[in-house]
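After the structure tokens below, expect a handful of questions from me.
Removed from the display is one protein chain of the complex; every other protein chain stays in position.
Labels run A, B and C following the written order; every chain starts at residue 1.
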Amino acid sequence: MTVPFLRVEDLSVSFPTEDGVVTAVDGVSFTVERGKTLAIVGESGSGKSVTSQALMGLVNKRNARVEGQAWVGDNELISATDDELRKLRGSVMSMIFQDPFASLHPFYRIGAQLAEAARVHRDLSKADARQEVLTMLGKVGIPNPERRIDDYPHQLSGGMRQRVMIAMALINGPSLLIADEPTTALDVTVQAQIMELLDELQDQYNTAIILITHDLGVVADVADEVAVMYAGRLVERGTLEDIFYSPQMPYTVGLLSSVPRLDAVSDRLTPIAGQPPSLIRLPAGCVFQPRCAAAHLVPDDRCAHERPDLLSVSSTHAVRCLLDLEARERFAAESLAAVVGGTEEQHERIPPSRAQDLVKHFPITKGAIRKKTVGTVSAVNSVNLGVSAGETLGLVGESGCGKSTAGRTLLKLLEPTAGKVFYDGRDITGLSRKDMVPLRRELQMIFQDPYSSLNPRHTVGGIISAPYEVQGIEPVGGVKRAVQETMERVGLNPEHYNRYPNEFSGGQRQRIGIARAVTLRPKVVVCDEPVSALDVSIQAQVINLLQDLQDEFGIAYIFVAHDLSVVRQMSHRVAVMYLGSIVEITDRHSLYASPLHPYTHALMSAVPVPDPRLEATRERIVLQGDLPSPINLPSGCVFHTRCFRAQEKCRHDIPQLLEFAPGHQVACHFPIVESLGHDLILGPDSGIVELEAPEVQPPSEVIADVESAGSSRPEGIDYAADPNFSEGEW
Amino acid sequence: MSLDTADASAASPAAASTEDTFAGISLRRLAWRRLKRDKGAMIAMGVLILVFVTALLAPLIVSVLGLSPYDFDNSALDPALGSLPAGSWGGVSADHPLGVEPLTGRDLLARLLYGARVSMFIALTAVTLIAIIGTVVGIVAGYKSGWVDTIIGRSTDLLLAFPFILMLIALSPVLTQRLEALGLSPENARIIYLVIVFAFFGWPYLARLIRGQVLSLREREFVEAAVASGAPTRRILFKEILPNLWAPIIVYVTISLPTLIAAEAALSYLGVGVIEPTPSWGKMLADSVRYFAVVPTYLFIPGTALFVVVYAFNVFGDAVRDALDPRTGRNLR
Amino acid sequence: MTGYVIRRLLTGILILVLLSMVTFLLFNALPTDPAALTCGKSCTPQVIEANRVRLGLDLPLWQQYLEFVKGLFLGRTYGSGSQTFTCDAPALGYSFRRGECVTPLILGVLPVTIYLAVGAFILWMISGVLLGIYAALRRGRWQEKATLGAALVGYSFPSFFIGLLLLFFVVIKWQLLPYPDYVPPQDDPVQFLQTMILPWITLALVFAAFYIRLTRNQMLETLGEDYIRTARAKGLPERTVIRKHGLRAGLTPIVTAAGLDLAGLLGGAIIVESVFTLPGLGRLAINSVLDADLPVITGTVLVAGFFIVVANIIVDLLYAVIDPRVRLT
Partner (left out) sequence: MGKAYKNGLRLAAVASVGALALAACGGGSTSSDASGSAAAAGVTEGTKGGTINALTLSEQWQHVDPQRMYTGVDIAFFTGYTTRTLTQYKYAPGAEGTTIVPDMATDLGTASADAKTWSFTIRDGVSFQDGTPVTCEDIKYGVSRTFATDIITDGPAYAISYLDIPKLEDGTSEYKGPFLAEGSIVAGFDKAVTCSEDNKTITFKLNRPVGDFNYAVTLPAFSPVPKAADTGEKYDDNYVATGPYKIQEYTKGQKMVLVRNENWDPASDDYHLAYPDQIVVSFAIDAAAIDQRLIADAGEDKTAVMVGQLQPENLATIFGTDDPRFKDRSVDGYDPYVRYTVINTQKVPNLKQRIAIAVAINRAEVIAARGGDFAGDIADGVIKPNLAADYAPSGMWTDMFGQAVPDTGDPEFAKKLIAESGEPMPELTYQFPQNPVDEKIAASYQAALAKAGITVKLEPIEPSQYYGIVFDPEKAQALIRSGWAPDWQNASTVIPELFGKTGGFNLGLVDDPAFEAKVQEAAAMTDRAAQGKAWQALNKEAMQNAWVVPTVFGKAQFLWGSNVGNAFLWDPYGSMPYGALFVKSA
């Protein structure tokens, strides 16, 4: 056996802070060979980023103590001088970062930044460097490198910037590449592009890659080996197969079971209880013990007192757990069995809230004194949506597709540019802010960012009781009691009534936000990416909470998210948005089983599934390019610029949202009807050509509420409209 | 200017979550705790409290010591020396612990204490006005974009284009006479004048600062949450947004106070500040500079007092800023 | 870009117009009769009246203002009969107290102020920025504390107090320099330097203190940016990281402050000019205030305002040059 290219032994990094010493990395050891990918997985604060930065020598040694050893080839990194490290950085080992927006210098052209990276390590003439940069840009898939080389970073999209970052990292052909959450800030379609690119380049350069991520899907997609970190320690290490199919550490098991999955539905996620520990006050025994569902299986409360060592299970697999092997495997099998399985239920209720032909445009203004409109951002174009009591309508799409705007407009937090909003059968479009006030009791919102959505200057009690105050409601037993009841209901300690939000973790804060939204028992709640800022284990807790609340109070959710897995877990029906339009809408089963729109299809294939075997066999459609600007929408079908099925027709004709299968509406000239199987009632390849006498309702009545539409047509089929007929009225 | 960042916030939660691991306390208490840890700041605060208390109690202290800031004392002067203080160290004696003012024989300690009252009054009143006007205007401008913001923006531009000190000086005769016409005594008219112009030319800076803060605050989701719960604008402005502005306001105030104290001194030096018989530190300093060579203590007493207070304010202000800035100190990196 | 510049210029002009109107109004609210100020002691109502007409002070205020604006572009002729005289465009008015047109009066003192402001500017920018960077690079060490502490001390001294202390110690007590007595540099460069060195140091001390703090904070902020980490990850030498990647971004905001501070000083460093009796714009201004010399006050305020407005525009343009993200639209 050859000596691995990268060897890390007993690496520790600690920071003295005002509050005590933070041991961010504690005794971590691993190896990576060239051409292989090691994924380091863990939630925020688990020490995975610090590990990589310590290897790169990017941890400021004045503020931190770095101990242990690490070899890249023959170079020992930890004891190396700054200058030795500097020479290795960018040449032998390089790094790409999470946020491509912030990681490139905004003042320099990308070509210059790349050339600088090349010339600092190699003796290159300016012209040669430029040539090399051009080649590299081509390799990372930047179209038109000659033109792009002199662009500034801000002129590029996020995906392009990440490509530039990769080009910069690889320009000197490094043997080790550390990718720190390289796709977290990107849309799923772009993530797929980037992951594919990394994969290609790894083959080309025979690079060892350390991939740091929290996304198990990504890991399943690209990793060869996996290291799981928790609270600064490596808790489990193994091959991809080891980790995904025979996880040993209850934490790993918990992670796998708490992830909502695109490929499976469960009624309920199995979250890991509690919060990650403070790195200053670590538990005395196993660091995971306080959250561990299996800790009780170990006798004598050993987990609370004894620090387990990382012990080998097989030649490739090691785990840090006190549980005996058999118990571990039993625990894992039981936990993971719960992941798959679940039922589809139908909701047939009148939608209390719906939007009709909703349009929201944001004018772009110019001029200091006399503002004039010079352009329009078409955030939402003629969208029809509805949601019934107790139902969840998922709204998915890439960032910038208008899903949040649609959700907010539905709540009248934004005034629609055109179209109508109904609530409880009442047209609330024209209502003034004042007239809306009583309705606000029933229409609520849960926000994405648990940090920004809670006023840091108000106590938890103040935040949750604000709706009572504003609405002038005095519940029986007083506001405080009502608030505390709600707090208890969402899993907060009612005694924390007078605490401030900064005293809570992200997950707890999100519970506060949820408590605020549901305390008045609203009928409709728009959830805007409510879990996207949360760690996986916490995410599952919140999803479960939301579902419980829905069951209990019959709330209708409009669940806005970019994560298709989460949407699948949460929603009864799902609407897919692209550039302000709904391209497909149906119940979740139909959508995930047989997406009809090419965009939906691509989107779903781009989502990596935390199942390596499945991942290996899955066919993937990688969309080209970026989302076009919502200022200048493409003509015809807005998706045609990126569509793998686009034809001439798509450039000119705007496809209508038509029902292709019962309750399954798609806006596409050439839907992927192959996947529809027996439900298909249309001609095999036309999409829209053959119709059976459509029962066309007046457009104003056509709403995207499948259930109600379906119920009016008992056959539950056969509805499509002739574009020639309805054009102009949609 | 940029659309491309509009959705960027969609997926970068990692930065914020390091704070998760800390069970915290309220921001106010946290700031206070940090402040308490800063020895320099505590000393500065002690000095400032001492100055405030002595200024407040000046009449009492002065009468207990048997001094007077206004009474001339020819016996403490030497006519043969052109009315310089008799005796060494600027006329230090049992009657006059810090010596006397040349030409008049007025007691320096008493004038120093009374001067603190005037200097502090001007600075504190002006800064209060600045804080109120700047905050209200800034909040309104920031929250109500559109023409309100445009008008306020242009007005601040205009005000900021005025050469500040020049206007202060140039307006002094016009405005003091107007104030006197309202029945103020000339010495009070000058004090009020200083307060008014300091406030008038001072608020735009704060208003801009606040406006910027409000622009970003109003994008915060808790504001939307308030809207979503049907809160009226008034409530949003003053219950949701305002409490989040305390930090910048407090920081601005602590920065402004020493500036205003120094500005009062400078204007008095230029002859457009506080006038006789009212003592102020600036006035004392302005008078004393000519005696530097012959009665150095006369210069050093108000000069040191002014410096110490301004310095203490600056030290304290820095510490407050650090304490209120969530970015300093407690991150893991 | 061009459109932006034009628009900025137009806004600038608008502000100057407003500034001139407000100034004009404010100072005509003076309780003293400007006509009475023109005729000295042996004054009779008839003479005052005659002068009022001669100076156009009998016209309604708005018309006087129009005359003033006209004078800016076309020059202005005063007096009547055989005793007329003209102030050439751009005429800011005529000072009867001094018997001179305001424009040449201001132009005459402007060089002094420019020398003062620019010299001090260079001094404080170099020292302030360098020390600020130094402090940033020595973060958390005693050098940073010492630099910042010194800056805070400098910052806490009122400028006139520093000036006076320098004057009394350097000139009177130790007699290291002769008494400041301004001569233009072309007349006597040595005396010019001897005169200007203390005012420069005074201003530089006050401003450098501020710039040390500003630069240090900006640098620390920049050095914490992700792209600095990227630059390090590239393997750039620390020196390059700081110079090339840190400085440029870190110093950009300083451009704004520097531009506006310089403009403010060009409008007259009143206090320092007074302390060192430099015959600059600031001294002209304060003397005209004490003389109630309205045309000169209006003129100096406008000139000072002009500098500020122009500096604002330049700073914005400069910003766009430095930071490619800033699009001027």
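Criterion: a contact is a pair of C-beta atoms (placed from the backbone, for glycine too) under 8 Å apart; a residue touches a chain by one contact, two chains touch by 3 or more.
Computed from a prediction, not measured in an experiment: that's the story for all the values here.
Shown chains touched by the missing chain in the whole complex: B, C. Contact with the omitted chain, checked across B:L77, B:L257, B:I301 or B:V315, is made by B:L77. Within the complete assembly, C:D291 is the residue of C:E221, C:E238 or C:D291 that touches the hidden chain. Within the full complex, the residue among B:L103, B:V148, B:I196 or B:I250 touching the omitted chain is B:L103.
The residue from C:Y182, C:F207 or C:F307 that touches the chain not shown here is C:Y182. If you put the hidden chain back, the residue from B:G40, B:G87, B:G212 or B:G271 that touches it is B:G271. Seen across the whole complex, the unshown chain contacts subunit B at 70-72, 74, 77-84, 102-105, 173, 180, 185-187, 271, 275-277, 287, 289-291, 293-295.
Touch with the hidden chain on the side of subunit C covers residues 32, 36-44, 46-47, 50-51, 54, 79, 81-83, 85, 97-100, 105, 108-109, 171-172, 175, 178-182, 277, 279, 283-284, 287, 290-292.
Simple rule for what comes next: only the chains that are shown with their structure count from here on.
Between A-C and B-C, more C-beta contact pairs join the chains of B-C.
Annotation: 53 Å between the Cα-based centres of subunit A and subunit C. Chain centres here are Cα averages; for subunit B and subunit C they lie 23 Å apart. Shared interface positions of subunit B, i.e. residues touching 2 or more other chains, are given as 2, 154. Residue positions 63, 99, 154, 368-369 of subunit A each touch two or more of the other chains. On the subunit C side of its complex with subunit A, the touching residues are 7, 11, 140, 225-227, 229-238, 240, 245, 248-249, 322-325, 329. In the complex of the two chains, the subunit B residues touching subunit C come out as 1-2, 154, 157-158, 160-167, 169-174, 177-178, 258, 262, 265-266, 269-272, 285, 289, 292-293, 299, 303, 306-307, 310-311, 313-315, 318.
Across the interface of their complex, subunit B is touched by residues 15, 17-19, 22, 24, 44-45, 60, 63, 98-99, 101, 154, 157-158, 181, 184-186, 275-280, 364, 368-369, 371, 377, 399-400, 408, 411, 413, 434, 436-441, 443-445, 447-449, 451-458, 463, 466-467, 470-471, 499-500, 502-503, 505-506, 513, 516, 529, 532-535, 562, 629-631 of subunit A.
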